[in-house]
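So that we are looking at the same thing, I have put the structure below in structure tokens.
The complex appears here without one of its protein chains, the remainder shown in place.
Order as written gives the chain letters A, B and C; numbering starts at 1 within each chain.
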Amino acid sequence: MSPQATVPAAGSPEAPLLELRGVSVSFDGFWALNDLNLRLAPGELRAVIGPNGAGKTTFLDVITGKLRPTRGDVLFQGRSLVGTAEHRIVRLGIGRKFQTPRVYQNLTPRRNLELAVSRRSSPFDLLFGRLDSTARDRVQHLLGVVGLEPHANHRAGGLSHGQKQWLEIAMLVAQDPQLLLVDEPVAGLTDEETERTADLLKQLAGEHTVLVIEHDMEFIRDLQAPVTVLHEGHVLCEGSMDQVQVDPRVIEVYLGSEAEGEFR
Amino acid sequence: MADLFSSRTLRRALPWVVIVLLALLLPAVLPPFRLNLLGRFLSLGIVALGVDLIWGFTGMLSLGQGIFFSLGGYALGMYLSLNSLEPGQLPEFFSLYGVQSLPAFWRPFGSPLFTLFALWVIPALVAGVLGYLVFRNRIKGVYFSILTQAALLVFFNFFNGQQKLINGTNGLKTDTARIFGELVGSDGMQRNLFLLTVVLAVGAFLLCRWLTSGRFGDALIAIRDDEPRMRFTGYNPTAYKTLVFAVAGALAGVSGALYTVQSGIVSPQFMAVPFSIEMVIWVAVGGRGTLIGAVLGAVLINYAKSLVSEALPETWLFIQGGLFLLVVTALPDGLVGWWRSGGPGRIQAMVGWPPVAATYPELDLDPAVQAEKAELEGGAR
Amino acid sequence: MKPSFLRGALSQRSPLRLVAGTTVLTLSFSLVACGGGEKAAGDFDGEVKVGILHSRSGTMAISENTVAEAELMAIEEINNAGGVKIDGKKLKIVPIEEDGASDWPTFAEKAKKLIDQDQVAVVFGGWTSASRKAMLPVFEAKDHFLYYPIQYEGQECSRNIFYTGATPNQQAEPAVSWLLKNKGKDFFLVGSDYVYPRTANTIIKEQLKVEGGNLVGEDYLPLGNTEVAPIIAKIKQALPNGGVIVNTLNGDSNVAFFKQLKAAGITPANGYAIMSFSIAEEEVAAIGPEYLEGTYAAWNFFQSLDTPASKKFTEAFKAKYGDSRVTNDPAESAYNMVYLWAKGAEKANSVDDNKVRAALIGVTFDAPQGPIEVQPNHHTTELVMIGEVQKDGMFKIIENSGIVKPLAWNQFVPETKGYTCDWTQDRPDAGKFKL
Partner (left out) sequence: MTALLDTLFNGLAIGSVLMLAALGLAVVFGLMGVINMAHGELMMLGAYTTFVVQNLFKTGPLQGLFPAYILLAIPAAFLVSGLAGLLLEKTVIRRLYGRPLETLLATWGVSLILQQFVRSVSTAFALGLVAAVVLALLAPRFTPQAWWQQRWTPLLSFGRWLAAAAVGIALASGLGNVRALDQPWFSARNIDVTAPQWLRGSIDLAGVNMPTGRLFIIALTALALVAVNWFLQKSAWGIRIRAVTQNRPMSSCLGIPTETVDALTFLVGSGLAGVAGVAVTLLGSVGPNLGGNYIVDCFMVVVLGGVGKLLGTVVAALGIGILSYVIGSGSLLLVWPAMPVGLNELVTFFATTSMAKVLVFALIVVFLQFRPAGLFPQKGRMVEA
């Protein structure tokens, strides 16, 4: 199939920040992504949902360069990302938060953030350059925002699960990316923490473009963002939460095949 | 001025005072043979620092440090072989294999300045290139270890088989060469070399501490703990790993050169598989990720080896094998790690002595204070 | 000084060593090993320390143990006969043993230790050429004396080494001449990738040129390698209908080589004459006589040598170390050199290195192989024989070329042709000069 044929009509007024064109990924004959098309406008907050195995994480892997698509193209600000190394993609302005919190356990939260906030990333910059005062202020500010100031100088490995989640989000923000890819940010968080996370993400949208993958439907509803439903590696439907919720195909996919009860 | 003598300053200065004193005192009190041994073990401490840098801090277990160690040794060995010749002469062994003219790659080693750089730049370059190729392909963990071991074997067999180029199995000898007109193997020169080793070991230690203490060190630890995450923070781990592997290579080169002049010979034996694995065990026993542990481990284990093999050569393999097992299963952070995490205190606690407490709790443990407390509590009740 | 219960522990296989090893490790981390010296025992007037430096662990331990044992036996014999007599005093020889651990730099380290720390009068040691080359600079720098017992590749003549093994003209060259005369002109050379084989083969190649032989191929195996299929294929290619194979493999590779040669039908029965320079009685036993039967070796001593001196030596060795043990050329050579040193010292009336060195030249000894004499080039004369391996693992002596004088510098190799070595001459280049 020709990727061009399936691109949605160029209806949106602005050029998209991120565009996936007919992306397919095959693992030994199993198609984890199958002709996936998606556009994200600058400043947008978008939620992506889908049952297990729908290809959500693979989808992030393709954008961030961890996986190379078997077919199709990923464009960021009109530029193809296919074949670009992960760290370069990050430097172009795409940040990613992982499903399970991944912070550097043996460094303190402050040092975690200092690594993330650094504009320059070559070994020599780290050896000979010093962190400028704005960056240091930013680290301090972020520590305050996520409430880790008291723990700033202890090993991050000792933080609670929620604190690690927040630290990782803070690291993501410290990178100041144009596009934030957030994979299940509220897994394992308390209700209160979940609410605060939703607020934080909403704040970030506008200035940043945010794409959230989540299972927690309450959280998605809180976000009040357009929703894209993935199923078997391609987009099943898009729309607001209310629209998606009543879409018979979505109900079929969730209740018919998976029946996990998480779609409330 | 007053704080010049405060305990903090004193504590900081004390190790340096001890090092300087030892460096001056030991040559005077130790017999030449023991001094020479110590010098050699200390130079092995430098290669161990490199191993600690790449394994302890960056998580790459190289089983091929012998390559860089030997390259450094050979660079210096070649210079010394050429340096003690009359003009126009060839090192003796060439004539035995019918080689008429000096191979081209030997020529630059006639220059002392070139050699001085070559003995660490060449190992660093080789390490850098090898490392870059491997790291670029994201080969890591045990695959990296196995590949470095394979590379070691390649170098070993090559050096071993090339009689005509570098004298094969025999290697190059240095004891009968001369520097500044003095015999390298003479006691006086060996004493100077010992002092040089102390200076360079301290220098190497400081270099490693500088590398690991700042944000660069944070990046290394981050790579060790979660390399993919590091990429998604916008760093290219390949560059870091290559650089740090090259630094370890350079340290190995310096170490090999020092070891060579103090042993009197450099031979492919330095590239034997067990030797490179031993380097790792020095670091493991001393405590990886602690720097000082690497040096301590190298000196202690080699000293033990020397002692045991003087008395009972056959038990050494048992002891060494046992050390591997003990360290890996019971002391994962090595001696220094155990010490720092309060190991001695735990042992004390086990036998019922009060743990040493440096601050307020000590007050609480004071019997008089406790009695007073009990009295007060009793009174309140 | 080692604690007394450790002394001599090396010569007996005893688990005592285990005890002591653990003790040493746990107790002693002090820099200077301490302990008092012992009083001379019995009716000796004093003692003289000598170093014994062989690999007691690692790959070479297999071979070097025997050599060290022969040296210890000679020392014991000399002590039983009243020790070394200097100035009318009887000195007991006290051996101090060190382990070279099959690692060349370790040999250098231990040599330094013996000279500086233990202040031995002389060091007996080494097996591989690499270990000798590693020790050589130590002895030269400290102007001390090493006695080296193994046949080797020659091309060396140090003022500080005394060689009691054969030079190529006392082993390889007569053997090659004999092969050329009796077994054929087409030669295939196989060796370990290592100094002795490489140098010996260089010499043999030159000799073949001179004496009308024909080199059809050569190959080298990495030390310890046991995959010899490519070599066997090459031999078959080069010598399809039989010919001469000269084998200078070391250690482990020999076993693989002979097992697979036999399987491939490259046997004496099929017209292949196989001559080895590193296989003596002990190696035959380890490889298995059934694989070696009918192949040749050239040595200066065989256990089967039928003379009273030879029998006495073998009997003494068996009595001391067990009936199943065999003697061989390296052991005999090691045994000889201890006696030669003692005789040299008595002749010089001193155990001082330099005096013994001068006195040594011209000393004769009735060795198990027959009389030998120390030459001015620090080598000894040797009886040259060729033996054929029998079913029982012994050699049948099939050729006796008589006593041959040693040539340190090879006369077939163009680079050293015409050079000689004579330490009785007072000239700076006495070690290598043109006649």
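Definition applied: a contact is a pair of C-beta atoms (placed from the backbone, for glycine too) under 8 Å apart; a residue touches a chain by one contact, two chains touch by 3 or more.
Just so you know, these numbers come straight off a predicted model, no measurement behind them.
Student: With the missing chain put back, one of B:21, B:154 or B:199 would touch it. Which one?
Tutor: Answering carefully, the residue with contact to the hidden chain is B:154.
Student: Who touches the missing chain here, C:101, C:141, C:208 or C:287?
Tutor: Candidates C:101, C:141, C:208 or C:287; residue touching the omitted chain: C:287.
Student: Of the residues A:35, A:61, A:114 or A:168, which one touches the chain left out of the display?
Tutor: A:61
Student: For the chain left out of this view, which of C:72, C:136, C:195 or C:256 touches it?
Tutor: The single option touching the absent chain is C:256.
Student: Residue-wise, where is chain C in contact with the chain that is not depicted?
Tutor: 12-16, 18-19, 22, 57, 59, 61-62, 65, 193, 219-222, 224-231, 233-234, 236-237, 251-256, 259-260, 262-265, 282, 285-288, 290
Student: Spell out, residue by residue, where the missing chain touches chain B.
Tutor: 55, 61, 133-134, 137-139, 141-143, 145-147, 149-151, 153-154, 157-158, 160-161, 227-228, 273, 277, 280-281, 284, 314-315, 317-318, 320-325, 327-329, 332, 347, 349-352
FYI, only the chains that are shown with their structure count from here on.
Student: With chain centres defined as C-alpha means, what is the inter-centre distance between chain B and chain C in Å?
Tutor: 36
Student: Take the average of all CA coordinates in chain A, do the same for chain C, and state the distance between these two points in whole angstrom.
Tutor: 73
Student: When the C-alpha atoms of chain A and chain B are each averaged to a single point, how far apart are the two points in Å?
Tutor: Measuring from centre to centre gives 43 Å for this pair.
Student: Send over the residues of chain B in touch with two or more other chains.
Tutor: Expected reply: no residues.
Student: In chain C, what residues contact two or more other chains?
Tutor: In chain C, no residue touches two or more other chains.
Student: Would you mind writing out the residues of chain C in touch with chain B in their complex?
Tutor: 2, 6, 9-10, 17-18, 20-22, 24-25, 28-29, 31-33, 56-57, 98-99, 101, 103-106, 108-109, 112-113, 115-117, 129-130, 133-134, 136-138, 140-142, 155, 193-195, 198-199, 202, 220, 222-223, 413-416
Student: Considering the complex alone, what residue numbers of chain A touch chain B?
Tutor: Per the stated touch rule, the residues are 64, 66, 85-88, 90-91, 95-96, 98, 102, 104-107, 111, 114-116, 118, 121-123, 126-127, 131, 171, 175.
Student: Flag every residue of chain B that touches chain C in the complex, lowest number first.
Tutor: Against chain C, chain B makes touches at 30-34, 36-38, 40, 95-98, 157, 160-161, 163, 168-171, 173-176, 183-186, 263-265, 267, 269-270, 272, 300, 303-304, 306-319.
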